[in-house]
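What you see is the complex with one protein chain gone and the rest in place.
Then we have chain A:
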Amino acid sequence: MNWTAILAIYKFEMSRFFRTLLQSFISPVISTSLYFVVFGAAIGSRIDQVEGVSYGAFIVPGLIMLAVMTQSITNASFGIYFPKFIGTIYEVLSAPISFLEVVMGYVGAAATKALFIGAVILFTSSLFVELEIQHPIAMVGFMVLTCLSFALLGFIIGIWAKNFEQLQLVPLLIVTPLVFLGGSFYSISMLPPVWQTITLFNPVVYLISGFRWAFFGMADVPIGLSLLAIGGFTALCLVVIWWIFKTGWRIRS
């Protein structure tokens, strides 16, 4: 394993992040605050509690998940698409490193950035509502796994995309709806029965449910299923990555 090379990619990617640190920091703080004003104050005044948790606190895991998923995808897809777009990818392709090492560098950096933003949102939320995390280790573990798996997905999208539209298409048309409909802001039990069943086909439900369990010890679906979902999703992304590596699909002409 060429750790020097992985670190080089990782650091180079992170430096892009640090160049715009203030911006990276401020935008999640503002958007989180807005969510609390809109959802917490407006809706929260009507919905008092969800299964014994105040509505404001209830939406925190969903908020974090929403940000972490979109950030992971955006960072990773952009991270690999940009060098492809401006041509600097030649250097990565000509370096004595394996595809796995390239993935580790880019995905690692994208996941780190997303994790950082997740932490910022968690902190900002704690200023608005009282939060007591029941399973802190599981919470961190879930967040890290989510960052990694969605960064993998983002990496795949970045390799697949042939232009900027495609780059934004998947997050916009697929991921954001799935996350919003995945119980970020409500409990599935609040839906009519038909919708409850339909919702269970949304993979994001399992992630958010598991993450919420780590916070409050309550979940829409059994925690085992959540773990299976995130594990399965990560494995699926890894298989696709492996296939890309084998075939050189859309990287090496």
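Here is the rule we use: a residue touches a chain if its C-beta (ideal position, glycine included) is under 8 Å from a C-beta of that chain, and two chains touch if they have at least 3 such contacts; residues count from 1.
Basically, contacts and distances are computed from a predicted model.
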| item | value |
| --- | --- |
| Chain left out of the displayed complex - its UniProt protein name, from "3-isopropylmalate dehydratase large subunit", "ABC-2 type transport system ATP-binding protein", "Iron-regulated ABC transporter ATPase subunit SufC" or "Acyl-CoA dehydrogenase family protein" | "ABC-2 type transport system ATP-binding protein" |
| Identified contact with the non-displayed chain, of A:7, A:29, A:140 or A:200 | A:7 |
| Of A:29, A:47 or A:95, the one touching the omitted chain in the full complex | A:95 |
| Absent chain, residues of chain A that touch it | 2, 4-5, 7-9, 11-12, 15-16, 19, 83, 86-88, 90-98, 248, 252-253 |
